[in-house]
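Only a single protein chain was left out; the remaining protein chains are all shown in position.
Chain naming follows the written order as A, B and C, and within any one chain the residues start at number 1.
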Amino acid sequence: MAVRFTPWLIAIAALVLGILFPWLKTPLIIALSYGFAALGVSILIRAGQVSFGHAGFTCLAGYAAAAISRTWPATDALVLLLAGVLCGLVSGAVVGLFVARYRAIFFGMLNLALSMVLFAVLGKFYHITGGTDGLRLERPPLAGMALERAPFETALLAIVAVLVVVACWAIRRFYAAPMGQALIAIKTNEVRLEYLGLSARRVFWTGYVISATLCGFSGAMFALIQGLVTPEMGYWVRSGEFVFIAILGGAAHPVGAFIGALGFETLKLVASAVMTGIWQLVIGVVLLILIFVAPNGLSAILVRFERRTRTV
Amino acid sequence: MQSLLQIRGLTLSFGAVVVAAGYDFDLHANERLAVIGANGAGKTTFINMVTGYIKPNAGTISFDGRDITKLNPREIVRLGVGRSFQLPQLFLEQTVRESIELSVVARSRRLSMFTPLAASASSKEVDHVLEVVGLTARAHELCSSLPEGHRKLLDVAMALVLQPKLLIMDEPTSGVAADEKHPLMATIMGALAERKVTSIFVEHDVDIVNKYATRVAAWISGRIAADGSPEKVMNDPEVRSVVLGH
Amino acid sequence: MHGTLKVSIAGLSLVACLVPGYAQQKPAELKIAMTTFLSGPASVFGVPGKAAAELAIEELNAAGGINGVPIKPIFLDEGVGSDKLLSEYRRVVQEEGVKVTLASISSGNCNALAPVAEDLKVLNVMWDCGTEKLLENRRFKYVVRSQGNGTSEMVASVYKLLQVKPDFKTIAVINQDYAWGRDSWELFSTTLKALKPDVKVVAELFPKFGATDFSSEISRLQALSPDVILSTSWGGELDTLIRQAGQRGLLKNGTWILPLAESSLERVGKVLPDGVIVGMRGDHYFLHPENKDEPKHKAFVEKYRAKTKQYPIYPVYHAVAAIQSVVDGYNTAIKANGGKWPTTEQVAEAMHTITFKGLTRPVTMREDGQGLEDQMLGVTKMTPAYPFPVIESLTIYPGALVTNPVGTKSPEWVKTLKPEAMKDSRIKSF
Partner (left out) sequence: MNSSLLLLGLLDGITQAAVLFLVALGMTLIFGVMRILNVAHGSFYAFGGYAAASASVYLASSGESLGAALMPLLAGAVVMGLLLGAIIEFGLVRRILNMDPAMQLLATFAVFMVLEDLQRLIWGVNPVSISAAVDLMGTVKVGAVNYNAYQLLLLPAVAVVIYFGLTLSLGRTKFGRQILAVTHNREVSMAMGINAKRVGLLTFCIGAILGTLGGALAAPTTSLVPGIGGDMMVLSFAVVAVAGLGQITGTAIAAILIGMAKAFAVYLFPEVEVLVPYLIMVLVLLWRPEGLFAVAQARRV
């Protein structure tokens, strides 16, 4: 049961915290938007593949949202979010065609390379992309209403919170469905998958598109709350952070990504508050410990707990 | 009558090693062919070529009157050729039942992204298959936890579920305890008979060959040295000396 | 019934109107957040800025702060990248109740933070960044700049270049690839075209922001050997560029013009040959021909040297000026508010009217929030007095003369410049 309710728990907790301590809204939204990207990454981890380039998709979506709202300043925030999602979907579908053949390190490398190309392109061509300074986007209207900062943040927080629950439910279904199961099979035995008459490449492509789509949403949401997109969004270290979050949370259950994201952001806040300037060090150490102590992540613990309670 | 599997001038060599010396070969429906031969004689390579895992240097393979020489395993499987492996190829992180269910779903080739796996495969069929191969008790264990014998069974079962016209089994009884070999073959052959599936199986155990094969082909260093009824082949002098080592 | 309702509504609205007026008690302290580079190549630039701010604030608080209210500074590192900086900025304003911010050094960060400041209704003084676009493209209520902008600096630079080297055929530029590097070059080149149309641009190089190796660029510049080489780079990158160019003798061919190099002189020392045109983004120089012996200035230079073992560079002057502007802004607002502590809104309003004096010539704030800062440039000369080049044959260009009028866009305005402008009597050479 534990797992079933965690998404709700997270959503409600986020809302309550955000309303009690308004300054927490921004970090919460950022954390949860990271969660969506990490969820995308963890889908691929279930297929045994690690991408060190998925920040590229969040970055692309972020820039898409920014570009749109700069060209049509009246564009609604919801439309921008949708645009981000579509951007992730389409770019994922296209890139997926190329990378779905690759596995293991080659897959990781190719994704990293592609994201770095994007990173470099965005950093250059200053007159189009704003170069390393990135693009600003003024706060857009939301659902037709022009909102002040505070209500705008609250609204975004609400949207993210709801979508956390939705995403967890939907991806859970996906994991349980044949396609999701076939995805796991890619990790253990592609040959057999082919000998069942199934195209491992197609299965993996599907997973890739879904993961990119989630990243797309993450990027657009990040752009909205930040009001600024920079190439940093797509730097390989950011991709690494997504992988870290995915592992921290664990791929056993979609909610893991969000647990991981919250853990990551908290860690970051605490580390940068308590021991200024060395949050990376702290996170690195935590990650190392994790790899040996809980390689399957936090959600795995939840799931195990759930299994036990079920069997008892 | 037109043969189910027709092979002409099949040639393949890895550098100096000849694994297929341009042989012809025909298999007819409802035959149960046992393939014998020493290790490295080219038996597995033969299967790999027929199922599209390796492409021959020359020659043609046609199945059911269709040229499959250039097709990949997936396409060949879809035409009705099932295959089981010398080293069982299983989904180690999934349960026995899930593996079967996935195979059942694979037959339709439509992978839903939303309806649960269990709901997408008819549980009646899955139960039946588990019944037939005697894995019902272990249905909810992870494949990685199965003993070799059961792995072999599951490996065959997953191929069988696809309802192939031809099932090729690469040493179904190797690595299986001696006293389990016969029951294992009995189960498999029973299942095959039930569906009237033509079959090829690579086998070293002479008794099993004599008991289950309607026809035997002996591979010697990349060519088919003898082909025919079990008696004939088993008494072929070359086969006796080279393959059976008498 | 109706009546009372009407009355109560009226009452409420009345209260509502009055609230800002006197709801403001004097706070125990005034929190000021300053964004500056504490890490990365630019920190050679941001750290002095911080030191200066600390000094100025110490002095101020020792003298009783702003009408009895001490200032508590909070420093944010621009080196962490603009999106992390943005989060930090929001945090200190929303969580720690910062009322005034000084942001930033990097034009990129100014662009990013200014709208946020306007959003959060916090007074933001752009204390060091050069981008002129911000205040031209949008009228801000809470955002002002206590110093000159790219336009004034680049126009002055072109004037100085044409004064020192009136006839040259070719020019090449090597700038940092971000807002300042790009915009400053656009301004410089358009100004140059307006005043000297026959000049040919032979190379435009924009190595990435934070680059540490310019060897290929240097080879190319040597191959082209232009008459003039411009770089508006600054901080650690400028040091690296100068050092690497020096190692390969590039500084000796052609005239170099480095409008921000005053801030690098002490660090690069002898590497920089005589005859390089350098600027200081304003008239900020510890050897300022008019102010160098002024007690306030002298005393500060002493204190600063005692604290940092370095001579003050222009970010130091900008930091002091920015804080001075805030002080004057508050005092003016307090006067206007009848001695009561003003709202941020009132201070922001005042900030658009004041004239304040930092350590060098005074700066006048315009209604668009842009400060009119005089620009000074000179030419390097090695003297026995210092282990690094000093700047001689200085010229001061009045801010009013080299800044585009309110409501005009810089790129258009500089096109209209005429060579006569360089003969203006208000320009003072030493």
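Just so it is clear, contacts are C-beta pairs under 8 Å (C-beta built on N, C-alpha and C of every residue); 3 or more make two chains touch, one makes a residue touch a chain.
None of these values were measured; they are calculated from a predicted model.
Novice: For the chain not shown, which residue from C:L161, C:L250, C:V301 or C:L377 touches it across the whole complex?
Specialist: Candidates C:L161, C:L250, C:V301 or C:L377; residue touching the omitted chain: C:L250.
Novice: For the chain that's not shown, point to the residue among C:Q94, C:T131, C:Q176 or C:T240 touching it.
Specialist: C:T240
Novice: In the complete assembly, which of A:I19, A:A104, A:M145 or A:V166 touches the absent chain?
Specialist: Touching the chain that is not displayed is residue A:A104.
Novice: Going by the contact rule already stated, which one of C:G40, C:G130, C:P259 or C:G282 would touch the omitted chain in the full complex?
Specialist: Hidden-chain contact among the options goes to C:G40.
Novice: For the full complex, which residue in A:Y63, A:F204 or A:F244 touches the chain that was left out?
Specialist: The missing chain is touched by A:F244.
Novice: Which parts of chain C face the unshown chain closely enough to count as touching?
Specialist: These residues of chain C touch the chain that is not shown: 38-41, 43-44, 47, 79, 203-208, 210, 212-213, 215-217, 219-220, 222-223, 225, 236, 239-240, 243-244, 247-250.
Novice: Residues of chain A in contact with the chain that isn't shown?
Specialist: These residues touch the chain not displayed: 45, 48-50, 52, 98, 101-102, 104-106, 108-110, 112-114, 116-117, 120-121, 123-125, 191, 235-237, 240, 243-244, 247, 277-281, 283-285, 287-288, 291-292, 295.
Following the convention adopted for this analysis, only the chains that are shown with their structure count from here on.
Novice: Hey, which chain ends up farthest from chain A, C-alpha centres compared?
Specialist: Result for max centroid distance from chain A is chain B.
Novice: Can you compute the centre-to-centre distance for chain A and chain C, using the mean CA position of each chain? Integer Å is fine.
Specialist: 38
Novice: Using mean CA coordinates as chain centres, what's the chain B-chain C distance in Å?
Specialist: That gives a centre separation of 78 Å.
Novice: Would you tell me which residues of chain A are touching chain C in their complex?
Specialist: Of all residues in chain A, those touching chain C are 22-23, 26-27, 30, 123-124, 126-127, 130-134, 136, 138-139, 149, 226-230, 232-233.
Novice: Looking at the complex, which residues from chain C come into contact with chain A?
Specialist: Residue positions touching the partner: 81-83, 86-87, 90-91, 94-95, 106-108, 111-112, 115-116, 119-120, 177-179, 182, 206, 208-209.
Novice: Of all residues in chain A, which touch chain B in the complex?
Specialist: Going through chain A, the ones touching chain B are 173-174, 176-182, 184-185, 187-189, 191-192, 194-199, 203, 206.
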